[in-house]
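One chain of protein is taken out of this complex; the other chains stay put.
Right after this comes chain A.
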Amino acid sequence: MLTQFGATAESLSKASTMVFRIGTDAHLYDDPDDVSIAPLLDSKFESEKCEALKRLLALIAQGFDVSNYFPQVVKNVASQSLEVKKLVYLYLLHYAEKRPNEALLSINYFQKDLGDPNPLVRAWALRTMAGIRLHAIASLVLVAVGKCARDPSVYVRKCAAIALPKLHDLRLEEHTAAIEEIVGMLLKDNSPGVVGASASAFASICPNNFSLIGRNYKRLCEILPDVEEWGQIVLIGILLRYAIAKHGLVRESLMLSFDDRGIQSPEKDDPDSDLTVRKPFNGASFDVCTEIADIVARSYLEGPDKYLARLGHVNQDSIGLDGSCITSAKSNDDVKILLQCTSPLLWSYNSAVVLAAAGVHWIMAPKEDIRKIVKPLLFLLRSAGSSKYVVLCNIQVFAKAMPSLFSPYYEDFFISSSDSYRTKTLKLEILSTIATKTSISSIFLEFQDHVRDPDRRFAADTVAAIGLCAQKLPDVANTCLEALLYLALSESSNNVVALMGEEEILLVQVIKSIMAIIKQDPHSHERVIVHLVRSLDSMSAPAARAMVIWMLGEYCNIGVLTSKMIPTIFKYLAQCFHSESVETKLQIVNACVKVLLRAKVEDMSELRLAISYVLELAKCDLNYDVRDRARVLKNFLSHCKGFNYLEEVDNRTEFNDLTYVFAEYLFGGTKKVPSESFSYRFYLPGSLSQIVLHAAPGYEPLPEPCSFSDDETGHSPTNVHNDHESNEIDDSDEISGSLDEENTSDYSSGSVSGEGGDSYIASDSGEDEEAGTLIHLSDDAPDSRDHDRVSVNNSSSGLMDSGELMSKRALESWLNENSGSGQNSSNLSHVQRSLARISIKDIGQLVKPKSYTLLDPPNGNGLSVIYRYSSEVSKVSTELACIHVSFSNNSEEPMCNIFLAEEKPIPSPDSSEKSGSPSESVLVSHDKEATLIPMEEIDRLNPGQTADRVLQVRFEHHLLPLKLVLSCDGRKQQVKLRPDIGYFIKPLPMDIESFLKKESQLPGMFENIRRCTFSEHLNQQNDRDEPPQKDIFLMICEKLALKMLSNANLHLVSVDMPVAANLDDLSGICLRLSGEILKNSIPCLVTLTLKGTCAEPLEVSVKMNCEETVFGLNLLNRIVNFLAEPTQ
């Protein structure tokens, strides 16, 4: 019943996708922005949010930038619906780096989700949180990862392992050790899934920290077959590198075959050698191309670039290959187990796993065991079609170094018409490498078929392969030559008229191959040359003609036949010289000289006639190359001619003319040119570099053999030079740079620029003359000689307490237990020297909170509204911030019914709004609207009159402005109330001891420090006449305190001054302030420490300790901003 329904449903669904596309997201992709997305995001219904998010996703898919929706999307992180969550995460990860500050807003939700009972929610939260990649939250993420690495759910642990590289990408030095520790822990995990993921983390974080592997080596080998395929790929590579770093190369392996030649394989004298009888082998059965194998081995160890650079000058034995770093696969258990555990993986259905396993055997297995990898590799060519090309590239290297491995399987490299062109050429190359006397005939039969392939480029490549085979196996050279000659003749005759560009390629290649074969033994192939020369007339491809003429000149004296026909040929060449291409003409001219130098021709006069005719023609050629060449050669010949005359009668005693020597040098010798063009670049099997044939960034050759030993506690062997590393560092620098920029700019747009726009009214009431009385030197730090001891005690007792007094709050419960101890000591506690504690009394009277304009008279028809945050705390609810609002009537007429209210949910299109940041323009009301306690209406405001009201507002968000509607005389006007995070806290009175204690409980991730410069004291100094030195200290302390208290609702706990300090040196002044967050009464501790002298801007380091990290960070940013900005 059920299945039946399923069946119809499926067939129907096919129909629907074809015809109707109903119920899909098609319309969303096609017209993602045909409705306004913003209101949907704020909808009460999950389905509407979902739709909005899908529309955003569609825009992302199509490459549009929709990062301006970021603030609204972030809010939806809190959604309970997993689908909304998932979509938000997708969006968030796409833009987090662009909008770091807003991304920070989501952190609290992630932290909440990390404690969720549903492992899926925990995993997603971790993945996304780590994916945001902000330096500011790195320590938070680290703690989260550490916790998740101990999660009961395998899936979460796996995600933790994958999150580690994200953290590592940020390149924060201070976290390196902690990250590696977690990697080590995860590598020990019981679940293969986790081990696989942590292997990938290991490989990208600390690939040379072999001590982590050493501890688990055996277990990792054993678990390898159960690890997921992707993890296997990486883990195999790690184990291989470890085995080499620990034990060195294997004596019997291919890597040391070069040495074998000298040592004469020790097995031969080995009494145990009868054990190897199971498979009788003689030397030839795995004959290794030692020269190439040696290059391969050295390239693997050193990287080809380094190796090649060294190749020229130094004796080759420098690294790794001396006897001390050699082990044996038979006696070494670690090597044995590695080979054992990787060999079943050769049956994997994932081609990458097979190739990785094959690579281990290639490098580590005794030569006679390498053949194990052959069949699995060959099977990949059929079973994993997409991987074919890459597998072939690797086989090509294997075959070059050890042709015998693959030579019995030549049929597997026969070309199928469905292969891509590149695959075909690779197969041809491999075939010509592995061809043997026995297989060559079948291979030739195949080649002959390919020559007639419609793809002429491929046919030409086949011809080239035939040439290579013939050079490699001289026995078959004659057969090849016959076949090629036949081909050349038929090709040239076939295309007398229609010779398309494509056809030329083949003929040229045929001649090229013939030339290469003849070069090896010209004397036995005279007949071929004659044939070719005879068919010269029917060849039209210039390159082919040029080559035939070259052969004619080069081999003009090898036999009777050639000598006989030379005069005729030159007559023919003279005849058609004018119509030849430049390339051919040059060769003809060259041939002239060669013939005159060498040929033993009977009828010289006729030949000379023809040649001089040709040279005359050439001298007047249109092409200057030809002309120049002809002139030079003519000069030679003026001597050679004479030489030729006389040679018949006399010996060449007196002809040591210089030109003759030149001519002889240039054209006489039959120089042996190394014919094999060979790619000497070898990279590790299975690597990307091997495919692209250059070292890709991050490519590392094998570690130096035996560079790692267990007792070594250090991490990396000395030779580890890491391109990758330096690359990444550059990148991260860039990132952090831009991050910082964004940090400041974004914050200033959020709060500071707001102030710039709104008029800022600060009142500087003349308080300065009272400064002396305001500040009392207290003997709070009692025995002034024992300052040191006291302060040290303070901080150290804090350290001790921290272990016991760790608060067990919500966040804490999932944090790992010992997170506190590691990062406990705060930087600033060390700064303490001899300090005098001073207290600034009555400063509260001086505090004048900053005022902002809500509405200025021109915009409000004469009504001006100014507000300032008050330090009072609302009686109604702790979540409300109190704001003093002053309404003043600057117009001539009275105003009625002035009233401030919440904006209605339907937003007006406020594009005309002069707001700076894009986030504001899309900002509309939230479903949990920031509530406003209804304000008492002002019935009437006469001209010049001012009325004050207290507004109690709950800001949903501590960075985003709140829109209000101001009605006056029935007119409505939209105004924006800017939140000031400095007033979302209230003073938390405490004494210095409890402050320090609290501070010590909030180390590590709860602590953030930013620096800024404070220069206000400079203005003051300039304004006034030199006040006494002492006062500068006090004045600055007071200035700072005032600044702090005027901008944030904090309690000034203490002001510490260094006593023994240089009079001018302000370094060490330390202000402590405390507050608690209105919403949840979580304390925020602020510590300002100064550095610098009176005469220059001070460097203020602001430290924030707060359990609610994000709030703390935002408040910290705010403090830094207002400290840096001048008071008017």
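Heads up, the rule we're going with is that a contact is a pair of C-beta atoms (placed from the backbone, for glycine too) under 8 Å apart; a residue touches a chain by one contact, two chains touch by 3 or more; residues count from 1.
Assume contacts and distances are computed from a predicted model.
The listed choices are "Trafficking protein particle complex subunit 2-like protein", "AP-3 complex subunit mu", "Organic solute carrier partner 1a" or "BHLH domain-containing protein"; the UniProt protein name belonging to the chain that is not shown reads "AP-3 complex subunit mu".
The hidden chain makes contact, of the residues A:D449, A:D628 or A:E1096, with A:D449.
In the complete complex, the residue from A:L41, A:A58 or A:A464 that touches the missing chain is A:A58.
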